[in-house]
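In this view, the complex is presented without one of its protein chains, the others remaining in place.
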Amino acid sequence: MTARAVARWQAAAPYAVGLVAALGVLAVLVAALGGDAPAAVGSLVRASLGSAAGFGQTLNKTAPLLFGSVAVILGLRAGAFNIGVDGQIYAGAVAATGVAFLAAGLPKLLAVPAVLVAGAAGGALLGAVPGLLRARAGVSEIFVTVMLNFIALFFVEYLSTGPWNDPMAGEAITRAVPPSTTLPLLGVRVGAHAGVLLALAAALAVWWLLYRTVFGYEVRAVGDNPTAARLGGIPVGRTVALALVASGALAGLAGAVEVSGFHYRLILGLSPGYGVMSILIAVLSRRHPLVAIVASLGFAALVVGTDSLQRSVGLPASAVFVVQAAVLLVLLASEGLRRAP
Amino acid sequence: MQRWIAWAVLLAVVASVGVAGAAPSRPRLAMILPGVIQDADFNAVGYQALKEVQATTGVQTAHSEQVAVADAERVAREYLASGYGIVAFHGGQYLTIVQKLAPLFPDAVFIMESSGQIPNLPPNVWNIGRKFHEGFYVLGVLAALSTKTNRIGYVAGIRLPDFVASLNAVFQAVAKYNPRAEVLYTFVGDQNDPVKARQAAESQIAAGVDFIVISVNLGTVGILEAARAARRPVLLTTFYTDKSSYAPQHFAASLLSNFGKPYVEVTRQILAGKRGGYYEMRPGSGFGLTPPRNVPPEVARRVQQVWRAVVLRQERVDEITDRVVERR
Partner (left out) sequence: MSWELLLDPSLVRLAVSMAVPLALASAGELLMERAGLLNVAIEGIVTLAAAGAFLGAFASGSAGVGLVVGAAAGAAVSRLLAHYAVAWRRDQVTVGLTLYVLCVGLASLLYRMVVGVRLTPPRVETLPPVPLPWLGDLPLVGDILFRQHALVYAAAAVVGALHGFLFHTSLGLRLRAAGENPVAADTVGVDVFGLRAWAALAGGALVGLAGAALPFTLTGTFTEGIAGGRGWIALMLVIFGRWTPLGAAAGALLFAYVEAFQFKLALLSKAVPPQFLQMLPYAFAILVLVRAYRGAEAPEALGKPYDREART
């Protein structure tokens, strides 16, 4: 075997360990709840990947996770931690819904792109806040993005229970967006919408941006060594700010896709933890957008699968976070062990 | 004689086989719940209703808890794919999913909840309309007649039409039964955050409130703590379940909700062949009032009189869901 192949296997080994760890942790949790662990794992795979309907739902979940994880990756590459993906998803969803209501009369070919662009703009706006604060005042984006998450959530609550509320629903749900603004389906019974294709395109676009453009080069340079980058003439502050804006735009697209592809409304529970999952996926993918495609699919399958276990074993929803985080911790530890003297 | 017996036996055998073969396998019912069933609140009563359906109609049931709206479609599709003929959604936030799935699965029946009759629902949807505000009107009467400081508090979570209507009902009751009393209200933004609920209640108590009508779910324990920490006696009312055992000296009444009534009735109708319709859940058909306590007996009697009047629709409660009307 060539040295390169050996290196590839060595790089992949932690992922295999991670996968085993995931299944192991899951088996332990299931057993602790009195369930049949092997059967649980089997039903998990079946529910998420084994049936057309299940796979469709997995694809639907992949879309926001992929958007979110490449958003985080873009930020990480510039050395910034975008923990505000949840808030940016909501901001994008708000903008998308608003534009959707306005675009009621437009033909589908115009309405859908308008809604998507609005979503990106909404997310970008929210990403600009930490970006500007970091560029101008050197404020860490970690705290700002988290606070903005809360603020965005309250704003969505205001809209979905106030001016945009659907009175018949009696809940924090807005009126439906016009049919001309909805994304096409990939198969009616399967239930998957075109959003996953958009997310795929976004991941490829981010890859191309990072590795084939000057801006991408600058982003990576700033992320790897800001001092050297500054000395090399790259405007560090501006680059980081732009990266955060772009990161926000990607997350905002996730929000737009969820509204126009999945719910057809703006709802309060639009993002059930996509933000934190995106961070985990980004780290797991070693900050590489193409690896994130596979990782997002894997996480989506895990979410869909563990949810089906809720019915058979009584595994609570929070278990999926435990499994995901445990996998990452194992991975981080194994890499650390390899590196330690 | 023997021939008669033989014919009779043959007939009986044919009849029993025919009945067994022809009897359609009963549809199974799956219920989707937004929270956990051990919340002793909204989800617990949903689960109770499910058990009651199984016990009274014999229909096999299953349930999923903590189903966020974002996941409900997937969960429902899984049930439908596993052959469940009836999918029930306990909560008004699933309307959009029902509207989406019902046309796609015309052989299944969907049960959903909302605050009233929704136009243009697909034919295989049963809609349970919950008229909370009528019950809250009576709680408002209790508050109006019991308050000594003439300051009544109302704590709710998210500013939903249901709760706005309930608040307006309280205003209406207070205006009629104790016009001198003032109603202070706070929407804390979360039905299940006891911390925020406690803070809101403490603010209200500090402003002079001595009777709080609670319109939050798990947040109730926070308000209870505020009442216990208060310097003067504070009375509370809750809804969904009777939580008076937490602190008997602080609870005046609870607006109980028996979702079993609508769900059993609707299931019976489905089994009888009626695949869609509307059932109104209101005082007397799903909502009940615990006997008032910690208040003077004549107040308790009056309140129960008003309750009966509301049940019989002799006393009308306005339903205003879009804005808060402070004075009537």
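Letters are used for the chains, namely A and B, taken in the order the chains are written, and counting of residues starts over at 1 for each.
We adopt the following convention: a contact is a pair of C-beta atoms (placed from the backbone, for glycine too) under 8 Å apart; a residue touches a chain by one contact, two chains touch by 3 or more.
The model shown is predicted, which means the values in this text are computed figures rather than measured ones.
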item: Given A:V144, A:A176 or A:A295, the one touching the chain that is not displayed; value: A:V144
item: Contact with the hidden chain (one of B:Q54, B:T149 or B:N192); value: B:N192
item: Interface with the unshown chain - residue positions in chain A; value: 29, 32-33, 81, 83, 133, 137-139, 142-144, 146-148, 150-151, 154-155, 157-158, 161-162, 276-277, 279-280, 283, 316-322, 324-326, 328-329, 332-333, 335-337, 339-341
item: Where the missing chain touches chain B, by residue; value: 36-41, 44, 159, 184, 186-190, 192-196, 198-200, 202-204, 206-207, 218, 221-222, 225, 229, 243, 245-246, 324, 326
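Definition applied: only the chains that are shown with their structure count from here on.
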item: Centre-to-centre distance between chain B and chain A (centres being mean Cα positions), rounded to whole Å; value: 35
item: Chain A-touching residues of chain B, taken from the complex the two chains share; value: 36, 62-66, 68-71, 73-75, 77-78, 81, 91-93, 95-96, 100, 104, 114-116, 118-119, 130, 158-162, 189, 321-322
item: Touch list for chain A against partner chain B, complex; value: 47, 51, 53-54, 57, 60-61, 154, 157, 161-162, 165-173, 176, 188-189, 191, 258, 262-265, 267-272, 304, 307-308, 310-311, 316-317
